[in-house]
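Here the complex is missing a single protein chain, while all its other protein chains stay put.
This part shows subunit A:
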Amino acid sequence: MGAPILTVDDLRVDFELPGRTVHAVRGVSFEVRAGRTLAIVGESGSGKSATASSVLRLNPEPPARYPSGLISYQGRDVLRLSQKELRSIRGDEIAMVFQDPMSSLNPVRRIGAQIAEVLCRHRGGRAARYHADVVAALEAAGIDDPQRRAAQYPHELSGGLRQRAMIAMALVAGPRLLIADEPTTALDVTVQAQILDVLAGLQQDRQMALLLITHDLGVVANMADDVLVMRAGEVVEHGDVLSILTSPKHPYTRQLLAATPRLREESPA
């Protein structure tokens, strides 16, 4: 196991709202290594998305503020990078997949153009130059007939296809760390499994580090190597997936596990 790609140490994130300050993240620490998956679980408002967005500094500043803590990506201190340096990392070295594929694609631009934009931004040149890369990325994300899909607009694609397109967009530049913020929450249950398969396969092929944000413990069991349980901005439990799912130490983790429906415990007929 190599050195960690991403190290987060005692991260605090505040949001300065008019008249009050919300402490969204209160001292979170973790690391992610190449080829490994860390899942951050917790209920809505637990600070898991704010933590994920902080890694790319995507929380609008202001109101967001980082009073203390360290986010170190390959030895670089993300909290001290300039906007220009941040932009050169975003999408190229660290990529992100968002929750809602319905609204994450610009409705007036073709799928292919939006995926090519990542490469235009980081490698220069015009979109046409990257047509082959775009098609390859769509194919890798499990999209049939990628040539045709690249020329289509978002409204012509189903939710599952759009999320695959989002994955293609995130991975086209070959990032070393992928942050997936509830990548399957907005999708049908049948599609969820396919999307997770695609993500897991690509992660193994490319030895990417994956930071997976979710509230679905089923997803955690299938995907994660390590788990971080968050509640009200704090880490309540951190460990490898097996020990957390089989012998949770913290009462909140037990509550979370208890809240997951189990097929086998349904009343017998």
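By our rule, contacts are C-beta pairs under 8 Å (C-beta built on N, C-alpha and C of every residue); 3 or more make two chains touch, one makes a residue touch a chain; residues count from 1.
The criterion applied here is as follows: contacts and distances are computed from a predicted model.
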(message) Missing chain, UniProt name, options "ATP-binding cassette domain-containing protein", "Nickel transport system permease protein", "Oligopeptide ABC transporter integral membrane protein" or "Transketolase": which is it?
(response) "Oligopeptide ABC transporter integral membrane protein"
(message) Touch as defined at the start, partner being the missing chain; which of A:Val8, A:Leu38 or A:Leu58 qualifies?
(response) A:Leu58
(message) If I consider the whole complex, including the chain that's not displayed, which of A:Thr51, A:Ser104 or A:Gln192 touches that chain?
(response) A:Ser104
(request) From the listed residues A:Val32, A:Ala95 or A:Leu210, report the one that touches the chain absent from this view. (result) A:Ala95
(message) If the hidden chain were put back, which residues of subunit A would touch it?
(response) 56, 58, 86-92, 95-96, 98-100, 103-109, 117-118, 121-122, 166, 169
